[in-house]
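The complex appears here minus one protein chain, its other protein chains still in place.
Right after this comes subunit A.
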Amino acid sequence: MKLNERSVAHYATCDSPADHAGFLRKRVERHHHHAHHHGASYQRRWFVLKGNLLFYFEERESREPVGLVVLEGCTVELCEASEEFAFAIRFDDAGARAYVLVADGQAAMEAWVKALSRASFDYMRLVVKELEKQLEEACKSLAACRKSPQRSSCSGRKRHLSNPALLPLQEKPTTLENGYSTWGSGGCVAGGATCTDHDTGQTKPPPLPPRRRLAACSTTGSPVPGLSLAMLESPVPPETVCFSKLHNWYGQEIAVLRREWQERQKRGHP
């Protein structure tokens, strides 16, 4: 089966941000069926994860990848190889080989396992759908909280809810191709970061909402039911991609604010 290898290799080496990168030792697979892995040999390679594609290079500065592992339909697990800090990428297919990789240490291994577990297109698609729903719900909450028709974000925002990631593609097809924009800041992410947050520059992320210092007591002096400082203490940092965390945090916040407002309504004006 042919693959557009030249383009794939170009994608591997171009400036677009990597989700993770680092040295790993890769077990050399022998071609017999009942390979015993006593005395298996390993090759040190430079690995670069971009989306659902795991590339590996002979050297960090190599111009072209030696190989590629497409990461759809795989599981990533720690493995009891004779090596410490080893993990394996396995595919559903019964006869499929596993990729056994060895990290430099505990932290590196954990970071890789985490990054690879989340690397499938399907998973990313799920996350985006969830966030889309969250945004809809946040918008509805906002609309519900407003009594008077204030000139505010929600209805005006309806227009902008259509993903602007699409708009440039439609308006400027020659300058912004599918998934590609000129990476001015460039450079691949080395080691540590499991998620890069390269904004294309169209929407600058707004400053974080001010940190809350929630008083433990309400105006009447009795503790506000169901609230705890800990729950609302620190906002989720902008780099959090884990949607379940985002979901929890924003969901809680809206629920709490709504409850506060409703309580005040019930108590009436002082």
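As a convention for this text, contacts are C-beta pairs under 8 Å (C-beta built on N, C-alpha and C of every residue); 3 or more make two chains touch, one makes a residue touch a chain; residues count from 1.
Simple rule for what comes next: contacts and distances are computed from a predicted model.
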>> I want to check something: the complex is missing a chain, and I'd like its UniProt protein name from "Dynein axonemal assembly factor 10", "NADH-ubiquinone oxidoreductase", "Ribosome biogenesis regulatory protein" or "Pleckstrin homology domain-containing family J member 1".
In response: "Pleckstrin homology domain-containing family J member 1"
> Who touches the missing chain here, A:Val28, A:Leu78 or A:Ala96?
Replying inline: A:Ala96
> Thinking of the whole complex, not just what is shown, which of A:Glu59, A:Glu77 or A:Asp122 touches the missing chain?
Replying inline: A:Asp122
> In the full complex, which residues of subunit A touch the absent chain?
Replying inline: 1-11, 14, 16, 50-53, 64-70, 72-74, 91-93, 96, 120-122, 124-125, 127-128, 131-132, 134-135, 138-139, 141-142, 145-147, 150, 152-153, 157, 160-161, 163-166, 169, 173, 177-180, 197, 199-200, 203, 205-206, 208-210, 212-215, 218-219, 224, 238, 241, 246, 250, 253-254, 257, 260-261, 264, 269-270
